[in-house]
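One protein chain omitted, others in place.
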Amino acid sequence: MTAHTDISAEVLKRLYETMLRIRLFEDRVAVLYPEQLVKCPVHLCIGQEAIAAGVCAHLAKSDYIFSTHRSHGHCIAKGMDLRPMAAELYGKTTGCAHGRGGSMHLVDTENGIPGTTAIVGGCIPLAVGAALTARKMKNGRVSVAFFGDGASDEGVFQESLNYASLMKLPVVFVCENNFYATNSPQKARQPEVNIVERASGFGIPGELADGNDVLAVYRTAQKAVERAREGGGPTLLEYRTYRWKGHVGPLADIEIGCRPADEHEAWLKKCPVDLYGRYLQENDVMSDQDIEAMLARVEKDIDEAIAFGKAGQEPAGTDLYDYVY
Amino acid sequence: MTAHTDISAEVLKRLYETMLRIRLFEDRVAVLYPEQLVKCPVHLCIGQEAIAAGVCAHLAKSDYIFSTHRSHGHCIAKGMDLRPMAAELYGKTTGCAHGRGGSMHLVDTENGIPGTTAIVGGCIPLAVGAALTARKMKNGRVSVAFFGDGASDEGVFQESLNYASLMKLPVVFVCENNFYATNSPQKARQPEVNIVERASGFGIPGELADGNDVLAVYRTAQKAVERAREGGGPTLLEYRTYRWKGHVGPLADIEIGCRPADEHEAWLKKCPVDLYGRYLQENDVMSDQDIEAMLARVEKDIDEAIAFGKAGQEPAGTDLYDYVY
Amino acid sequence: MPWTKIQADDSRKQVSFGGPASAGLRELSYRDAIREAMSQALETDPAVFLIGEGIDDPGGVFGTTVGLKDRFGAERVMDSPIAENGMTGVAIGAAITGMRPVFIHMRVDFLPMCMDQIINHAAKWSYMTGGKVKVPLTIRAVIGRGWGSAAQHSQSLQALFAHIPGLRVIMPATPYDAKGMILGSIAGNAPTICIEHRWLYDMKGNVPEEPYVIHPGIGAVRREGRDVTIVATSYMVYEALRAAEELEKEGISIEVVDLRSVLPMDEDLIVESVRKTGRLIAADTGWKHCGVSAEIAAVAAEKAHAALKAPVRRLCLPFVPAPACQSLEKAYFPTHADIISAVRGIL
Partner (left out) sequence: MPWTKIQADDSRKQVSFGGPASAGLRELSYRDAIREAMSQALETDPAVFLIGEGIDDPGGVFGTTVGLKDRFGAERVMDSPIAENGMTGVAIGAAITGMRPVFIHMRVDFLPMCMDQIINHAAKWSYMTGGKVKVPLTIRAVIGRGWGSAAQHSQSLQALFAHIPGLRVIMPATPYDAKGMILGSIAGNAPTICIEHRWLYDMKGNVPEEPYVIHPGIGAVRREGRDVTIVATSYMVYEALRAAEELEKEGISIEVVDLRSVLPMDEDLIVESVRKTGRLIAADTGWKHCGVSAEIAAVAAEKAHAALKAPVRRLCLPFVPAPACQSLEKAYFPTHADIISAVRGIL
């Protein structure tokens, strides 16, 4: 774990709280999923929390993020209220997309989340477009694209790097390399070159860091966000991490042979939340009580969110034609 | 001009003949075009002949090339008979595509030209696919994709680099950087980074060379083709060159302000055919008489091709539904 | 040409765009009407910008963007890398964060490159976000026969977009419509594909100087008639009118309906006209199979069945890719003569 001495305790704690909110929300979804009340596919980001937390820590409410099928964590880190998120999972009119989108299409315009897309790579040029808006409106906003290693297979990723670099747009490309796209390992899809190496071909800086070390994420993202905000143009960040669950749904996929069990186990030992929690304790940033209190607060929010989600109404059916345009 | 001492006189002469064939064929098309008997758009490659000649010099008849809207030169260099090519321009049943394709869709399966495409970037993955066939059939063939700087804007270019590198396919990517895509300059479309720099992001070698120096092309292409043939995988070659005529048609586009006149003039002085012709004479590879004889031979071929093209019949119209599948 | 003076009745849905429409009508070409629309949109709303490959070059997309970069600057009239999918994504990203981009393509043939961003993103964003985020994106694309442009440069792919809920697809045939419908699209919040036939750019017609807006979904009767209805799109409206003129000499009275937009489609007008004439010919610039002409025919079969006195006929491109050579091009693109034979076939 990288040293923290220049980061304020408040920020250090907030990072942890964000990670906890993500982890505990996702854990709750995993636990509740077998109830079959969440009637849409969920792509959980357990194991990858540090990236969302470390990057979004640098973003203002008005900055933009764009994300994928696996977006719960990003939205939580960006400040989205858990209640409309949970309600959307439950397919209720109280959901952020009134039940039309489900888990894969979260939205919160108040918090700079103009929507998420389940088409791999699809969100990357959208983030560039939002950065173009920021440039045109001169509003100082920064736009972040979160996407996976799989998305970096898509040509649209490179088209986006090219245009962002050409126009020096305030966008940060955050590639969460969890080494798999569904069950397809990175090495079956790409030669053995780090994704971050693509940056130089488009004349932009790139940085590779440990995605399970929230402070490493925090530092690298800080530089990138600052560069973007100051007119220095885009950055490509590659963070190595691992997803604990299967590609979709609440179960791990180790039993059915999707990934090697030992690989999975090794990564479980590198739990970003545990590592950072222990670090905070060891460095006297948080006491046991602090953590207990934080946990309680987060659990309460989640309880409320789930209750809110369950309580809402499903759309009537007669409103099927709403919201098309 | 790079030195030639290790290249045989025969090869040196053949390179020149190829360049002449391309130049004189294109010149003829330009001269005849106002007759309005060639009733399709032509994208002439005058000024870019060295690349086609230098690359194809290393290819066997059975090797593949894939090309674009600007493909006359590549097809000529690959050994295509000028007669069916001319006939295709004239839209005759004797044309290589029986008049269905026109200038932008030349084909010659005997000579390893499975077709050309006018969709920018479209031919690049096709070349990779042909290389995949070569690998599967273990027939030792090499596949070459010719494309422009404009095509390198397209994501599919990067998708192709990625897959070719992953599978170590016998393919050579030849980017003819003439600094324009229609009238759009490279710097309006890409940051100031050489296209060849994209190669390293995919773990493949790249080389940048003077595309108006046929010997520089010859040497760099030789390495790339040999590497491909020996199982070493793909190479990206970027050749700098310039097109003398407008994007489409027989006229230059300087008068109407598409490109700066001084830029155009400077490149005219770097005529690849002249430069190389003078070099051959100065180095006693070819005498004036040799060149005269070669010119006569080439002109005769072109005369015959044009006559053949003009003599053919246009499709009847009743055969409109042929060749769909 | 007289029909270009006919103003469609849009009163039901017309709204002003940046100011009330005044009286002054001038004769403008389709090209200039579009350029005026581009220019007024740029003047009116700082959120509007144009983007596209080479739109700032001397040709200016068949003249429709000429001079605009000089006037509005490179930040508002933007050249683009040749990266249709990515750049459409960029335009959508801009649209959902407050801009009103107009993405211009020299040919519709390049849009298959960006179908993902159009179909999966632009068309669905409003719905997927429960109506919270709109996509005010206009995409202009040119269709139609060139000079031996062949299979990859002469397509007329409007049906691919018209099949997708969440999009609008307009095909203005007159200068008046071109200006008003494009301004309507830019001013509106729905992602709209504007299909322009290259043979229309020289057509002249009267066009108000003030900005005005025409909403999609309202067709126009360009010529009234009793015997046969021809429902036509874009350039085929003119072939239909020419056929009608010739048939009139024989006493055959043709009603020509200009669909103006194919999504939404003015089903009421189709039905109304077919109820009157009892006969229908659908004339579209594209292919037949699962195309716009199929929809027109289907609407009649569903909603005007009882009125139909004869089989419906469709006039479209033959179901083959476009050929390069001229003898085949001639056989390929349908004309008024083909419409005339079709009319005779059902009388």
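For clarity, chains are labelled A, B and C in written order, and residue numbers in each chain start from 1.
Just so it is clear, a contact is a pair of C-beta atoms (placed from the backbone, for glycine too) under 8 Å apart; a residue touches a chain by one contact, two chains touch by 3 or more.
These numbers were taken from a predicted model, which means no experiment stands behind them.
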Displayed chains contacting the withheld chain: A, B, C
Residue of B:98, B:168 or B:219 in touch with the missing chain, whole complex considered: B:98
Touching the absent chain when the full complex is considered, from C:150, C:181 or C:331: C:150
Touch residues of chain B, complete complex, unshown partner: 64, 66, 95-101, 105, 107, 109, 114-115, 117, 119, 122, 124-134, 136-137, 143, 155-156, 158-160, 162-163, 166, 322-325
Touch residues of chain C, complete complex, unshown partner: 85, 109-110, 112-113, 115-116, 118-120, 123-124, 127-128, 150-152, 157, 159-160, 162-166, 262-263, 265, 286-295, 297-298, 300-303, 305-306, 308, 310-314, 319-321, 323
Sites on chain A contacted by the missing partner chain, in the whole complex: 39-41, 88, 91-92, 95, 97, 99-105, 117-121, 150-151, 153-155, 181-184, 188-190, 256-258, 314-321, 324
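To be clear about the criterion, only the chains that are shown with their structure count from here on.
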Distance-maximising chain from chain B - centres being C-alpha averages: A
Geometric centre distance via CA averages, chain B-chain A, whole Å: 46
Inter-chain centre distance, chain A versus chain C - centres from mean C-alpha coordinates, in Å: 41
Residue numbers of chain B (touch at least two other chains): 153-155, 189-190
In chain C, residues with contacts to at least two other chains: 81, 83, 85-86
